[in-house]
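Take a look at chain A:
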Amino acid sequence: MVKNIIEPVCANRRKFLAGTALVLATSWSGLRPAAAEDKAPVVLGFATGLSGAQAQYGRDNVKIGELFAEQMNSQGGIDGRKVSVVSGDTQDQPDIAISLARRLIREDGATALFGHGGSGLTLALSQALKSTKVPLLLSYIWGNSNTGPSLPSVYRIGPFNAYVATLMAKYLKQSPYKNIVILAEDTAYGTDFAKDLSGKVDAGLKVETIPFQAKIQDLSPVLGKLASGTQPDAIIVAGNYQIIYSLQNQIPAAGLKSQIIGAWDYPTTPEFWETAGKNGVGVIYATFTGPSVKLTATGEAFRASYAAKFGRDPLFYEYFLWDCLNALRKAVTDSKSVDPAVLTETLAKVSFEGTTGSIHFNQEEGAWNQALSGTLFMKQYTEVKQTDAAAKVVAEIAP
Partner candidate 1 sequence: MITRPRRTEAAAKPSGRVPVDLVATGLRVAYERDVEILRGVEITAAARRISLVIGPNGAGKSTFLKAVAGLAPVTGGLVTLGGVDITRWRPRDLLAHGVALVPQNGTLFPAMTVRENLQMGGWLRRREKAWLGESIEAVVNRFNLPRHLVDRRAGDLSGGQQKLVEIMRSMIMTPTTLLLDEPTAGLSPKMASQVYEQIAALPGDLGVTVLLVDQNVRSSLAISDDVYVLAMGLNNDRGTARDITERLGEITAGWLRQGVSGAVKS
Partner candidate 2 sequence: MRRPKSSPKSLLDMQTAVQTLILGTAIGGVYALMGVGLNLIFGVMRVANFAHGALYMIGGYAAYYLTLATGAPMPVAVIGAMVVGGCVGYFVNAILLRPVYRSRLERPSEFTLIVTFALSLMATSAAAVFLTPNYRKFEGMWPDTITLFGFVSMSGDRAVAFVTALILLCALLWLVHFTDLGRGWRALTQNRMGADIVGVDVFRLANLAFATSGALAAAAGAVLVPLYLAYPTMGESVIVKSFVIVVLGGLGSIAGSLVGGFLLGWAEALGSVYIGSGYTDIYGLVIMLVVLLFLPRGLFGISEREV
């Protein structure tokens, strides 16, 4: 950076040395009186849905950000910088999300953004913010195209569609199900997942994808048709909205006896048992928490402080958010900067102890800026109101 500014000026060596001395002098005198609060702060930006269907996740994310800021500030900040949280409601709408994120960056000085929302919305957001170079750290967004070489500032810790689909295809191979239907919502998440999974399963399996509109309330006519044909052995539910909670009831009511498999661990969310009732028993779901996952010291500390604040253990993706926050911390301390471009570059090289293991970002085709981790657990509820911890582990699929 410094070099770029000086280069055109220094016609010869003497001028260059003088220039260097001058720059050093100014920067040194500028730095010396700077106490912790005079350094540019680290501002954690959360542009998430705070009012729509997924508002609970959004609010919990902001609270985790606040927990992180409290902890950092009590230890004297990050690199001597104060840490604060700014947040706003995307109302689940891409245009609102973009203008909100721009405001968080321009007016509130957000150092980095932490994403949580639909894959489509996040993709639009990433593209609109590309020129700002502000790092966007994703913890629980599964779209394949959410990271990639064309989005250098976007990093992700945690599973994503192609990764989950690879592991789930392995599971299906060893499972008894031969005739499978994927109910896929028409978002980047559902569509990608269905495509990845059907592309990865073994030739012997019959897989049919049935798309549906994400916010639809009723699938009974479609399920009815399914029931009157050859019934599938298993129905994989890949959606995000209200309908996935109704399906535990709509599927059997249509006369289907198929095994329900959640493509993600929505059965562990607080409303699952209230909405599914006794039909929740027997449901199988994919998750990344399981008995064999060992928390690191960082992870244990997070779990304890989270439990103290929320009165329950973190959900698995909340560990990933904590890892994202720590990734930013590492990038700031490594680079001693909050300049967005510097942070984006530094993040590619950081390596640190995450909540479940060591974390660094890969730069490879299909997993760009991606921290790969996690063993897939297929779990099944065996009785009403069972907790995730008590659910039966049907299969454990290592990457």
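The rule is simple: contacts are C-beta pairs under 8 Å (C-beta built on N, C-alpha and C of every residue); 3 or more make two chains touch, one makes a residue touch a chain; residues count from 1.
Selection criteria: all candidates are chains of the complex that A comes from, given by their letters.
This one's a predicted model, so the numbers in the text were calculated from it and none came from an experiment.
J.: Looking at this complex, which of 1 or 2 sits next to chain A and touches it?
T.: Answer for chain A: candidate 2.
J.: Residues of chain A touching candidate 2 in their complex?
T.: 50-56, 186, 210-213, 215-222, 224-225, 227-229, 231, 242, 245-246, 249-250, 252-255, 270-271, 274-275, 277
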